[in-house]
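Notes follow the structure.
Only one protein chain is missing from this complex, and each of the others stays in its spot.
By written order: A, B and C. Residues from 1 in each chain.
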Amino acid sequence: MKTYSFCNDYSEGAHPRLLQALAAASNEQNTGYGLDKHSARAAQLIRARLGGVDADVHLLVGGTQTNLVSIAAFLRPHQAAIAAHSGHIATHETGAIEATGHKVLTAHAGDGKLTPALIDEVLRAHGDDEHMVQPKLVYVSDSSEVGTIYTKAELQALSASCKQRGLLLFLDGARLGSALMAQGNDLALADIAALVDAFYIGGTKNGALFGEALVVCNPALKTDLRYLIKQRGAMLAKGAVLGAQFAALFEDALPGDALFFELARHANAQAARLRDALHAMGIGFLADSPTNQLFPIFPREALERIEARYDFHRWTELADGRIGVRLVTSWATRPEAVDGFIADARAALSAPAIPA
Amino acid sequence: MKTYSFCNDYSEGAHPRLLQALAAASNEQNTGYGLDKHSARAAQLIRARLGGVDADVHLLVGGTQTNLVSIAAFLRPHQAAIAAHSGHIATHETGAIEATGHKVLTAHAGDGKLTPALIDEVLRAHGDDEHMVQPKLVYVSDSSEVGTIYTKAELQALSASCKQRGLLLFLDGARLGSALMAQGNDLALADIAALVDAFYIGGTKNGALFGEALVVCNPALKTDLRYLIKQRGAMLAKGAVLGAQFAALFEDALPGDALFFELARHANAQAARLRDALHAMGIGFLADSPTNQLFPIFPREALERIEARYDFHRWTELADGRIGVRLVTSWATRPEAVDGFIADARAALSAPAIPA
Amino acid sequence: MKTYSFCNDYSEGAHPRLLQALAAASNEQNTGYGLDKHSARAAQLIRARLGGVDADVHLLVGGTQTNLVSIAAFLRPHQAAIAAHSGHIATHETGAIEATGHKVLTAHAGDGKLTPALIDEVLRAHGDDEHMVQPKLVYVSDSSEVGTIYTKAELQALSASCKQRGLLLFLDGARLGSALMAQGNDLALADIAALVDAFYIGGTKNGALFGEALVVCNPALKTDLRYLIKQRGAMLAKGAVLGAQFAALFEDALPGDALFFELARHANAQAARLRDALHAMGIGFLADSPTNQLFPIFPREALERIEARYDFHRWTELADGRIGVRLVTSWATRPEAVDGFIADARAALSAPAIPA
Partner (left out) sequence: MKTYSFCNDYSEGAHPRLLQALAAASNEQNTGYGLDKHSARAAQLIRARLGGVDADVHLLVGGTQTNLVSIAAFLRPHQAAIAAHSGHIATHETGAIEATGHKVLTAHAGDGKLTPALIDEVLRAHGDDEHMVQPKLVYVSDSSEVGTIYTKAELQALSASCKQRGLLLFLDGARLGSALMAQGNDLALADIAALVDAFYIGGTKNGALFGEALVVCNPALKTDLRYLIKQRGAMLAKGAVLGAQFAALFEDALPGDALFFELARHANAQAARLRDALHAMGIGFLADSPTNQLFPIFPREALERIEARYDFHRWTELADGRIGVRLVTSWATRPEAVDGFIADARAALSAPAIPA
């Protein structure tokens, strides 16, 4: 049994306030399939933050599900999505997008972020050639799969480029809370709503038992979306379970900001402490992440000592034998666990080498 | 605002014991994607009731999802499912099965139940003709969409017939709790496990926030099922949320039977009270249901008076102007609400006709 | 070895003029994938008959292929086609439409023809219910699968009804030649083009080696269709093979009418001779077909005598033991074979019964 897990940000359940909201709603009778008052209120709370964009909000259960429902809804059969080669839909969804009939085209993005130039490379390779799929939707993640974030200027450039080229822009926000609370971020929900055709706000990785709030900004994409949600098995019978959680995350009667942002701030703060401490020990990183995913590089022996006490994923092995790993903090990460990890890492790094 | 809803059995949230189990698990760190200890324990508790059948148990979120994941996993592209024409996959899943590429063939079953004879009708119409789809999987629901249940003899006959004809037998148990606790039922989970290739045990409609436990009995159908679950967006990141609920439903340390059965018994008991009282008032029924769905037929005027106070669905309008409705009770139905409905129905039926 | 086959209208190859056109084009170098001069000329010849409708014409290889390419191109994932329950897409295409993700809804049409009333029945059963598929496209066949044809008034009524209800109207013309040349027909290609959203003109069953000319009349359905044709494996590399055949069928420099109509007239004439002769023998028919498919009903013993000499399909067995069969004539049916069949049928019917 390990001391603590930094494997991911879905190890723990839900924040107590969400559990209370759930328990309260549990005693009521609510209309099914997302047509309940809690879902309506959650949608209203989210829409209030969109700067006047008249979006539709749908609450779904998980990220892969939201990606496949949306992309299958938005594309015609011959159209393809463009993603960074590290994009979640391109790698870790068991071909969910292809299972709906659509190819995922990829561009190599060292930092996990697409740019207009990378997209244009893909477009140039496809021309107007009916023997190839037609690129139609750009998929970006904020934060990205390697923890990086988009600046407002970067997202504006993507948005302008997509509009000009007739491409839809879709933002996977499974870790959007962490992105928006990250140092260096200058985007708000309203900016995103103004710049993309659709995006989602991840609850699963930020304090909810589960749940992703899909926000459809482009009016042309709104039609019949509930049919498509139902068809893919993504319409929760007891939708109030989603509604109550998202309402608790976004209600602003709280002192300070909504819980959604507080929780993300906590995850980022714990990650920052880890990052700063490791940096002070001379540890380098695979990617420069200001969010709750860190990719430090450890010498093998030190790593093995740390692994004896903590759970996390090995990510890659470098040519020099050092190993890049992924450490993830969450809304629930205990500060003392971070303290412990830092102390143990320092000890592991300073320990004498094990004689061969 | 109506007094009470008999619309369905997913109006309320979860039983308090499940909420407690959830809250407890919420504070832990658990492995993701269903590989946690709660899911393992839930699977073990379910397997212990299968009479020695060495089944795989997977916990999914919802019924449509479980149907589409399973059927798409079990069939080759040219193969079709056979369902009663009232079967859920044939009517109320927005073409979820067809969206995975498979036709759903139907047979008219007045009582919502397939028989070997009905299946043979479908087979005769298809022969070994490669210009038609190949029927390969028989889909039955227990209880059925009109509240009826299969007896052991009926399921044995279906099972034998399917085996002989090379068909897979799949049982949708979204309302299996109510079926197994119904008057006239002689099936147990172990019988079902011995007779079908795969089935599922519905949590959503029997005390859980959500969740269906897919039980795969046929070894040939087990391979790689987790890939297929992930691909369809049906693998919950925080699988412990499902595990904790199903463990709470099936742990047998409780006095009497497991909670799963107690809750179904409650729903059935409330339905029985409604049925008996309506019967005593001279009300007829569309179907002879011993489970938690009733289909009484009301004169229009009386119905409109009842509808002023209660929510439920109109089902069909008869030639004589009377209207068949659906009343559904649940694990959470309050006995005093049933009392109230009975009193109000009696009053509505005995009230003088509204002058034209 | 049987004397002659009345099994279907694709037993023979192509009319000699098409073979000559093919042989001539075979020596040229032509652009691939339907962008050749023969395909362009065929499209032009067909468009010239559409009464000014500015349609796109695509030449595909076969009927199932044309149905699946078109329907998959025209529908969003949650939308369904409506067909007569005898419709080809509903029965004899091995679930080709479902394999592209779309449900085929059926209405029972005794004579193989849909009507606004039948369509409305389907619509009423589906309402605006996102738990059911959304009916969006009406599929009709002219001639139908039982040989019947639509009158202009009938097609106008269907067209008006579809427009009013937001449905697309798609006409499968695998046997359109025979329909247009049938006694009682008052439709021309230009009428059809004005009334439907898309249709196709069957070459396979009317003198070509293969080939169906898809005519897309509704501008909204034209976009990117060549992508969809290619994606389904339906774009012939040597498209000139299709172009040369359709050009030969529709060029009007010939004395009299285009070959396409002459060939259909021949098939109908041979069917008419069969029909009249059988009628004179007192034989009844399953359907009242004025086209090249006949469905006579024979006493079993007489049938067995006829089957000893001729190939054709048994269609159905009546309660009284008599058997309905399908006889199909084609552009290539030899008149003397018809004479022979008539004589042999007469003899079989008048022969003394075989003693039991």
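Here is the rule we use: a residue touches a chain if its C-beta (ideal position, glycine included) is under 8 Å from a C-beta of that chain, and two chains touch if they have at least 3 such contacts.
Fair warning: this is a prediction, and the values are worked out from it, not measured in the lab.
**Student:** Out of C:Gln134, C:Ser159 or C:Gln231, which is the one that touches the chain we can't see?
**Tutor:** That would be C:Gln231, which touches the missing chain.
**Student:** Of the listed residues C:Gly13, C:Gly127, C:Pro219 or C:Pro335, which contacts the missing chain in the full complex?
**Tutor:** C:Gly13
**Student:** Quick one: which of A:Ala23, A:Ala40, A:Val53 or A:Met132 touches the chain that's been left out?
**Tutor:** Considering the complete complex, A:Met132 is the one touching the chain left out.
**Student:** Out of B:Cys7, B:Ala72 or B:Ala348, point to the residue that touches the absent chain in the complete complex.
**Tutor:** In the complete complex, the chain left out is touched by residue B:Ala72.
**Student:** Suppose we count only contacts with the excluded chain; which residues of subunit C make the list?
**Tutor:** Residues 4-5, 7-8, 10-14, 16, 19, 22-23, 25-32, 61-69, 93-96, 99, 204-205, 209-210, 227, 230-238, 240-241 of subunit C touch the chain absent from view.
**Student:** Mind listing the subunit B residues that contact the chain we can't see here?
**Tutor:** 33, 72-73, 76-78, 100-101, 130-131, 133-134, 224, 226-228, 230-231
**Student:** In terms of residues, what is the contact footprint of the unshown chain on subunit A?
**Tutor:** These residues of subunit A touch the chain that is not shown: 77-78, 80, 91-95, 98-104, 130-133.
Keep in mind that, in the parts below, only the chains that are shown with their structure count from here on.
**Student:** Report, in whole Å, the distance between the mean C-alpha point of subunit B and the mean C-alpha point of subunit C.
**Tutor:** That gives a centre separation of 43 Å.
**Student:** If you average the Cα atoms of subunit A and of subunit C to get two centres, how far apart are those centres in Å?
**Tutor:** Between these chains, centre-to-centre, one finds 52 Å.
**Student:** For subunit A, what residues touch not just one other chain but two or more?
**Tutor:** Only 227-228, 230-231 qualify.
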